[in-house]
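Structure, as structure tokens:
One chain of protein is taken out of this complex; the other chains stay put.
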Amino acid sequence: MKIDRRIIFVLIAISVAIPLIFKIGLPNKVTKEVKMVYDSIEELEQGEVVLVSFDHEASSLPEIKPMAEAVLRHCFSKNLKVVSFALLAEGTAIGDEILRNVANEYDRKYGRDYVFLGFRPQYTAAILGLGEDLHRVFPEDYKGISTFELPLTKEIKNYEDISLVVSLADGDLPTYWINYAEARYDQRIAIAVTAVMATTYYPYLSSKQITGLVGGLKGAAEYEILIDKPGMGSKGMDAQSVAHVVILLLVVLGNVSYFLSGKLRK
Amino acid sequence: MLKPKKRIFILFLLLLFFFLLNSITPAFAQKNEVEELKQRWFDPEKANVLAGLVTCIVLIFFFIIYGKKKGKLFIREIAGLQAIDDAIGRATEMGKPILYSAGLGKMDRVATMASMNILGTVAEKVAEYNTPLIFPNYDPVVMAVAQEVVKESFTRAGHPEFYNPDNIFFVTQSQFGYVAAVDGIMVRQKPATNLFLGTFEAESLILAETGNSIGAIQIAGTDSTIQLSFFIVACDYTLIGEELFAASGYLTKDPMVLGSIKGQDFLKILIIILVLAGGILATFNSEFLTKLFP
Amino acid sequence: MDIGILTSALLTLFIFSFLYKDNPFYKFAEHLLVGISVGYFLVIAINTTVLPTLFLPLFKEGNLLYIIPGILGFFMFLRFFPKISWVSRISLALIIGAGAGVSIPAVIEAQIMAQMKASMLKFTSFDGIVVMTALCTTLIYFFFSKKHTGWFGAPAKVGTWFLMVFFGATFGYTVMSRISLLIGRLQFLLGDFLHIID
Partner (left out) sequence: MRRQLPIIVCFGFGAFMLIQFFIPKRSFIFAYENVLDWMQIIYVFTLLVGVANYIKINSKKVTGKAKGWGYNLIALLGLFSMVILGFAKGTDQGSPFLWMFNNLQVPMQSTMFSLLAFFVASAAYRGFRARTKEATILLLSAGIVMLGRVPIGEMIHSSVPDLANWILNFPSMAARRGILIGIGLGTISTSLRIILGIERTYLGRE
């Protein structure tokens, strides 16, 4: 049976829009890999440094933003210091803005509690460079202030002064973090990636090369449960469920019609 | 290839250069272990990686030399490759063009290099029948290389006059801008065959779905594991990861490349044996093998 | 209404119009998007890379070593002049060569040896057996020196089954990601733009 693609398109639009308007309130359960990220931040002492890297493009913002907000809220509520930058150009302005907004929620001060260092292309070189000297890779922050002058970065030399790296990614950048920062400098790495990339990183989870994994909007929703601050992730979960069911029904319909047409031909 | 003597000489020069650099840099204070380590010539913690490296180099080299000597090595057929031949034939019969895309990869990606090698063979076949080969590009460097490869292939096939550089063109460095352009080409020119070989990202599904809607035969191959799942669902044949690399060796028939593929096969056997041995030891609570790994 | 939200909403709708079919609104948005993204990239690249990592050490700190990458970078522009375009290959050779050199030990350590270690599981656990079987059979599938027939065909076949499990799981997970993106856009249209939801 051939359905015009546009009918499928309309079905999908409806199945996402309706649950957004009329909330159902399906329950959500926290998975182990998300809890592991939460724990690896939870166990840090006040004042330790977390490096948050915005390794994504503007297109995946709907998934990255809820995850970034949840993780940053956790960091700031724990009084951790946050050093941040972007390894993909489009993450730059986005990262700067998300970081500033969340920091303001918690009254954190720029330069003392958090910094944003801007963008570096050629991520291999940047990640490796951080293992030797942060000031060399980032002589200045995003605003052009020397990293030797900012109170927070003044104290940081390389990975030895960074307790955890969180890579927010929509591509294979975490692989570079693992291949270079983890393997070469024993840096602890947690990742928050779009759902599409999540399966890619399960092997690293079981080999303990990453300390945890937050996967997409669902992961964000789970993280929001853990820090007890419902946000964008939780709001989208109903729509997610309904859309999945509609797609599965379409697949079932496709198969039923396939087998029926096969029988008719016989 | 460079002569071995020359190679050692260059390496020596390079080392000398860096030593000179070193002598003019200010001395660092030597305080702790890290500083002490920085006086040494070898980092003992990396011994296991060195062992792995030596194993890889020895095996791959051995088979490269072996291949060079023997001239011809056996490589099994790869399903997607046979399909490429048929697909070219089909386009010729129908008098329709063939669309080629190397995806978003830059020239330093292994998949892009493999794609260029395959492009050479495809172009040679296409030249015999004078079937148009359209190749929109995402990266200007890849485009330049592709033009040279195709031109050379047409010459080798004895039809340099059929080569049209305007068919291999640069589109844009924006992912979705590129997709939109390729989609436009598909809808307007209706190619009989689409070849997607290289590094792909989210655009894979849009390309494959549009290609499907115009009824083209589609053969894909990529090293991006995620996109493989879309190609598998939406294309007729898919070269999975290493198959793409091997395919380029299979087509070029370069004994040195084939040799290195053999070398990889032996490494795979070694990996399987080691993993199973490690599993057996782990069953008896021995960490003898696992301890050796990083 | 906020002009920013109005603009984004209109452009969002222009792009969604592609689902019906290709049309001038979509083409307008598409070209505008490409242009703007290239412009954005140019500004960010110059502000945050060319200036601090090349010009700052070269002109402010007087570190003459940086002349080398400066010149090599400049070589890339010689691509536009066919007669001397070959010079740009030197720069390309450096990136590709050095990249290849860095990647070999990194791949051996993280992508091969660490993965092998993680797969050495106990044969007494079901999960361990599954992991080792799946790993070994997929590796056999990628074996090119021998035809997948006879005794060798069976494990290769099992390997394809595990590959299919992976492809299916990835597809399923991806569906999730793509729907999330749509949720994000609809949250914007229904919330920030139309104020139907909060």
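When the chains are written out, they are named A, B and C in that same order, and each has its own residue count from 1.
To be clear about the criterion, a residue touches a chain if its C-beta (ideal position, glycine included) is under 8 Å from a C-beta of that chain, and two chains touch if they have at least 3 such contacts.
In this text the structure is predicted, and so the values were computed from the model without any measurement.
**Student:** According to the contact rule at the top, which chains on display are touched by the left-out chain?
**Tutor:** A, B, C
**Student:** Of the residues A:K35, A:K78, A:K229 or A:H244, which one touches the chain left out of the display?
**Tutor:** That would be A:H244, which touches the missing chain.
**Student:** For the chain left out of this view, which of B:T92, B:T131, B:T172 or B:T193 touches it?
**Tutor:** B:T172
**Student:** Of the residues in chain C, which ones touch the absent chain?
**Tutor:** On the side of chain C, residues 4-5, 7-9, 11-12, 15-16, 18-19, 27-45, 47, 49-50, 53-54, 65-66, 68-70, 72-74, 76-77, 79-80, 86, 89-108, 111-112, 115-116, 118-119, 127, 130-139, 141-142, 159-176, 178-179, 181-182, 184-185, 188 touch the unshown chain.
**Student:** Contact with the hidden chain only, please: which chain A residues?
**Tutor:** These residues of chain A touch the chain that is not shown: 3, 5, 8-9, 11-13, 16, 26-29, 31-32, 57-62, 90, 93-94, 96-97, 100, 120-122, 124-126, 128-129, 132-133, 136, 143, 184, 195, 198-200, 202-203, 205-206, 218, 237-238, 240-248, 250-251, 253-255, 258-259.
**Student:** Under the stated touch rule, tell me which residues of chain B contact the chain that is not displayed.
**Tutor:** 1-2, 7, 10-11, 13-15, 18-19, 21-22, 25, 28, 37-43, 46, 49-50, 56-57, 60-61, 64, 106-108, 110, 113-114, 116-117, 120, 139-141, 144-145, 148-149, 152, 170, 172-173, 176, 202, 205-206, 208-209, 212, 223, 225, 228, 230, 232-234, 240-242, 245-246, 256-257, 260-261, 263-264, 267-268, 271
Note that in this section only the chains that are shown with their structure count from here on.
**Student:** Measuring from CA centroids, which chain ends up nearest the centre of the complete protein set?
**Tutor:** C
**Student:** Does A-B or A-C have the larger number of C-beta pairs in contact?
**Tutor:** Between the two chain pairs, A-C has more contacting C-beta pairs.
**Student:** Averaging only over C-alpha atoms, locate the centres of chain A and chain B and give their separation in whole Å.
**Tutor:** 29
**Student:** Going by the contact rule already set, what residues in chain B reach two or more other chains?
**Tutor:** 176, 225-226, 294
**Student:** Residues of chain A that contact two or more other chains, please.
**Tutor:** Chain A, residues with two or more chain partners: 59, 183, 196-197, 199.
**Student:** What part of chain C is in contact with chain B in the complex they form?
**Tutor:** For this pair, the touching residues of chain C are 22, 30-31, 33-34, 37-38, 65, 79, 85, 92, 95-96, 99-100, 104-105, 108-109, 112-114, 116-117, 119-124, 128, 132, 135-136, 139-140, 142-148, 163-164, 166-168, 170-171, 174.
**Student:** So in the complex, the part of chain C that touches chain A is made up of which residues?
**Tutor:** For this pair, the touching residues of chain C are 19-20, 37, 40-41, 44-45, 47-49, 52-53, 56-57, 99, 102, 106-107, 109-111, 114-115, 117-118, 166, 169-170, 173-187, 190, 196-197.
**Student:** Residue numbers of chain A touching chain C in their complex, please.
**Tutor:** Of all residues in chain A, those touching chain C are 6, 9, 12-13, 16-17, 20-21, 59-63, 65, 89-90, 92-93, 118-121, 124, 128, 138-140, 142, 178-180, 182-184, 194-199, 203, 206-209, 215-218, 232, 235-236, 239-240, 243-244, 247.
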